[in-house]
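The structure that follows is given in the form of structure tokens.
A single protein chain has been omitted from the complex, and every remaining protein chain is retained in its original position.
Labels run A, B and C following the written order; every chain starts at residue 1.
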Amino acid sequence: MVGDAKLLFPLDEQPAHGLVRGAAIRGPAIQSFLAVRKRSEELAEGLSAEDCMVQSMPDASPIKWHLAHTSWFFETFVLAQAGADFRTFDPAYRMLFNSYYNGVGEMHPRSLRGVLSRPGLDEVRRYRAHIDQAIVALLERPCPPEWLALIELGINHEEQHQELILTDLKHHLWCNPLHPVYRAARPVAAHPAMDMQFCEYEGGKTRIGHAGDSFGFDNEQPAHTVWLQPFALGKRLVNNRDYLAFIEDGGYRQPEYWLSEGWERRRSENWQAPLYWQAPESAGQGWRIFTLSGDQPLRLDEPVCHLSYYEADAYARWCGARLPTEAEWEHAAQQAGTAREVFGGFMESGDFHPVPPPVTGAQPSQMFGEVWQWTASAYLPYPGFRTAAGAVGEYNGKFMINQMVLRGASCATPREHFRASYRNFFPPATRWQFAGLRLARDVLG
Amino acid sequence: MVGDAKLLFPLDEQPAHGLVRGAAIRGPAIQSFLAVRKRSEELAEGLSAEDCMVQSMPDASPIKWHLAHTSWFFETFVLAQAGADFRTFDPAYRMLFNSYYNGVGEMHPRSLRGVLSRPGLDEVRRYRAHIDQAIVALLERPCPPEWLALIELGINHEEQHQELILTDLKHHLWCNPLHPVYRAARPVAAHPAMDMQFCEYEGGKTRIGHAGDSFGFDNEQPAHTVWLQPFALGKRLVNNRDYLAFIEDGGYRQPEYWLSEGWERRRSENWQAPLYWQAPESAGQGWRIFTLSGDQPLRLDEPVCHLSYYEADAYARWCGARLPTEAEWEHAAQQAGTAREVFGGFMESGDFHPVPPPVTGAQPSQMFGEVWQWTASAYLPYPGFRTAAGAVGEYNGKFMINQMVLRGASCATPREHFRASYRNFFPPATRWQFAGLRLARDVLG
Amino acid sequence: MVGDAKLLFPLDEQPAHGLVRGAAIRGPAIQSFLAVRKRSEELAEGLSAEDCMVQSMPDASPIKWHLAHTSWFFETFVLAQAGADFRTFDPAYRMLFNSYYNGVGEMHPRSLRGVLSRPGLDEVRRYRAHIDQAIVALLERPCPPEWLALIELGINHEEQHQELILTDLKHHLWCNPLHPVYRAARPVAAHPAMDMQFCEYEGGKTRIGHAGDSFGFDNEQPAHTVWLQPFALGKRLVNNRDYLAFIEDGGYRQPEYWLSEGWERRRSENWQAPLYWQAPESAGQGWRIFTLSGDQPLRLDEPVCHLSYYEADAYARWCGARLPTEAEWEHAAQQAGTAREVFGGFMESGDFHPVPPPVTGAQPSQMFGEVWQWTASAYLPYPGFRTAAGAVGEYNGKFMINQMVLRGASCATPREHFRASYRNFFPPATRWQFAGLRLARDVLG
Partner (left out) sequence: MVGDAKLLFPLDEQPAHGLVRGAAIRGPAIQSFLAVRKRSEELAEGLSAEDCMVQSMPDASPIKWHLAHTSWFFETFVLAQAGADFRTFDPAYRMLFNSYYNGVGEMHPRSLRGVLSRPGLDEVRRYRAHIDQAIVALLERPCPPEWLALIELGINHEEQHQELILTDLKHHLWCNPLHPVYRAARPVAAHPAMDMQFCEYEGGKTRIGHAGDSFGFDNEQPAHTVWLQPFALGKRLVNNRDYLAFIEDGGYRQPEYWLSEGWERRRSENWQAPLYWQAPESAGQGWRIFTLSGDQPLRLDEPVCHLSYYEADAYARWCGARLPTEAEWEHAAQQAGTAREVFGGFMESGDFHPVPPPVTGAQPSQMFGEVWQWTASAYLPYPGFRTAAGAVGEYNGKFMINQMVLRGASCATPREHFRASYRNFFPPATRWQFAGLRLARDVLG
């Protein structure tokens, strides 16, 4: 619950040494705030104002909209409530950049975000500067803990939108037949392929969910006890080679591996491979894949990505395994601790695409930072879940239906924005996210 | 799991005394089979051939189709595999009455079941007799356990379709502006209204799911351990009086109580009250409700019914409570045991509509036999869940997405067709089933 | 125009010899009325009550609905206005069987006509008898001309629904995979194929539209002058052999022959041939076609049928011709007069399917009575067109948009229900009507 979350920035003493948040280190509040704000703008570097206003489908938003909406969030939930000396940049923005908060009032229709040529990108940048200045001014004075908590929420909110900037941009560039390059491809170290191996876990009583001093979203809370049956978890992510075997075995032609709704979706949208895959144009040629570095040959050793839940689930069934539950996944992630192989490259690597795993040791590799991993768990409230009072309570809770939980973090997730208890969620047909899978299976006790 | 289920009818010895199935007593196999088959036909009594062929929406099916499809089930999964001496009634039926089994082959489109004027109702009755005769002939000889298991599955399958016959018929009659009566209304004993009270449960480790000698569907298995937080469960179902207060408080006009998708659905379909409710036409008049006995005044003390998950969930949020999880519900049902108040009227009561509860004692009343109760649990596989091999494995498993579990049993459920572990499931927007709710809340430990 | 139409039954003197209506002879009013009413019921002979209540798509209606609605028409526009002594059969029918007359009030939704199992077919027959009796009683007394005019309109209305009974039934039986037979096929005389020849017409000033003593719909009126360029009209209808050449030449694969909207429709509905055609299952086999006599081999010499306007137009373009305008067609039909070859079999032939043409002489053959012929004319009001006052004015006029005119009459049209000025009309994507084409081309003056 937002209101109760332990604060990143305690009231009296803003630490010079930073605070632990997830597994990462944060600096003092102002620096943290400004760093996140700056990174959003850096993501837009090299893009034109035109690039920043495309909306390629209702699920995706223009980059300019992301830049404005994250500012709107600070304005609406912090500045507008923090006192009389805040001057609104433009009163029309309250409606224009409201995403889905009924408690705030009217909102511009989601599917029409791409028509907002006004305000222009430059104007939105001025809006951002205006908000930055006001938040910094607020933080320079003694600041009540509830505002600090909301600022921290705003920072985490902006990090989520940084990932969306990348996934939405990728979809937009894909819709352009020119398949433009966003960032040049970086060389990737070749690793020998590892056979699929599993780690076993005993099960029994364990505790999941977020607790403690660091930031967590309301939907990760409260921490609570669950009971697990013994299970095993794949030591590495399923990769393109694995998945290609499924395709070549007729996985997209046989309903027996698929959930009924998944098969219907596959048929109606004519899925033949993951999103962004391009079939060989003629014998002898190989598969290609569209990335944020343009069209590339498909690397067989890298984690498969841009799967819907339906595809991930069908693949797992085809190979006699299943998807892990979110509790299993979190339990394993707690065990994995901070071993080096556990972490991938995150957004900061600059790859913007998953890379092959390192040679792994005892722990599952790439739990975080390459692809989100579909779990077999529906996105539902934890026992004792409460939303915050007011409009900010609409943040997560009202979406708890018809969505599946993904765990981990992807190559588009900011490095500071992950933890074992983190719950990402999307409808099962979603394919434009960096989502892949890790296998699980039962262990007979 | 179907193939492993303990048999209703052991191979060598068909008992004269019957076998416990759920809380009910069954006779020997042939009698059980014939009794179920007869009841389906009794449900169609008083209806014309025209009545029996209406399909009022794609989700519902004509009664004639239910009568044929339940026979097809025995033919396809038992008779067609049981030996050379079975003569097919009509080879076209294999496709015509296949509901959704890809493993069996092609199927007539679901939304076009209402165009099948041929075969006529009389022909379908001959088909039923043909199948009945063949199954009885099979049962009169020594019968391998896997066939017995499939016959038992067929009986349970037919019981499920008996409930659907009633819910589909109700929707069909509602679509006819004449609002015809199916069965005359029976007098209902008036009970003084009871305030809402809760039973508390300690939580901790418990076991849910189906195990033991009796029949259970694959989706209830295997039994397994779960961990519950302390909780409380409403002693009675939410009734029309309760729900009317929600309506009158603006529950259908304020998004804050609703899941986001639920609110969208409410808007797009203009829900203002539960399905089948008719608002007062003028001041001074009361609400009315359409039932299988035609239009009736709304009885305030009877359980509210024909709610979607979205409405049940919004109501619970509005009154500061929540829906129970399926594990909580099952745990409570195990405790409730066989106390008299626990059971409602089921289909056999002839009410075809929920009735007000008896004065209750220590246990939650009407856990079974009045309305299905939406739970907060998504319909997903239990740990260790396996489907049967072959097409019959499509029975339940492939629907485990985007559906919510309902527990209990309704006034349209056959009395023998219930148990504490039973998992019913529907998409959250479903309203034409006899579905209501029971409140739950957290108990701080 | 309805109100002004010359009466079939003059007030004072009801003729023993009948009146010319179109090219046909009618008996006195009561006989005419009863004959038409009886024929509707004869069309339902051999069909079960179940057969009579199927609605296979929103555009089509159940036979039972046609039987009731045609009675409703007499009740609503004649009996309800003709005096106090008429007793309504059931007040609910006013809404239940209203097709589209806003001026009459509410109507049961068109797409839900198939849910009306009540009233049953027997009840609808009693309704028909009730109406028959009342109309006969009315006609037995002196009857003001405006009522006579409305009764005549009702007779013509019922004849239109007789054709719809057949086209709707055909679609319904086609949707049933059993492809039931309505009437046994009759032997067809084989005629040697005739090459396509054209009749030439000089053009200039001519007069089209309905005038004179006989009945005509408002949309055929008033008669008026038009100017035609010289043109030529095909002496016979395009037949299956002709059309197959178009298919085999890739007509359904090349957009260049198609209107843009037609091509989109072809793609989205995957048209590969006319409706009801079944492609050869293997080499060596021939095309088959579904008819009201079940599946039959495709007869190459019979007129092609069940085309949309888009297909008819594409075919004409492919062979370097065009569709005639309705004025050209009517001008030619006026010239053709009563030559024997001009007329086909109509509904009364009992073929319920178009037959090959006779050896033709000077006039275009089969102008009437085999297939409706798409024209290049949009369905729009004639100069001076007026609708009748009141709800009956909604009969034709409000549909004058986005529809194309068809001329002639089909094998499902009652023999008395045609004339050179008759305007049938359907949206250009319509395929379930008995619609084919006749070619036209320009003649350079």
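The rule is simple: a contact is a pair of C-beta atoms (placed from the backbone, for glycine too) under 8 Å apart; a residue touches a chain by one contact, two chains touch by 3 or more.
Remember, predicted model here, so these are calculated numbers, not experimental data.
In terms of the touch definition stated at the top, the absent chain reaches A, C within the entire complex. When the whole complex is considered, the residue among A:28, A:120 or A:381 that touches the unshown chain is A:120.
Considering the full assembly, C:256 is the residue among C:45, C:195, C:256 or C:281 that touches the omitted chain. Contact with the chain not shown here comes from a single listed residue; of A:177, A:192 or A:320, that residue is A:177.
In the full complex, chain A touches the hidden chain at residues 48-51, 53-56, 92, 95-96, 108, 112, 114-121, 172, 175-178, 180. Residue positions on chain C in contact with the hidden chain: 100, 102-103, 205, 224-229, 231, 255-256, 258-263, 309-310, 322, 325, 376-378, 380-381, 383-384, 398-402, 404, 428, 442, in rising order.
Note that in this section only the chains that are shown with their structure count from here on.
Contacts with chain A and chain B are shared by no chain at all.
Farthest from chain C, judged by the mean position of CA atoms in each chain, is A.
Averaged C-alpha coordinates put the centre of chain A at 38 Å from the centre of chain B.
Here the CA centre of chain A is 60 Å from the CA centre of chain C. Contacts with at least two other chains are made by no residue of chain B.
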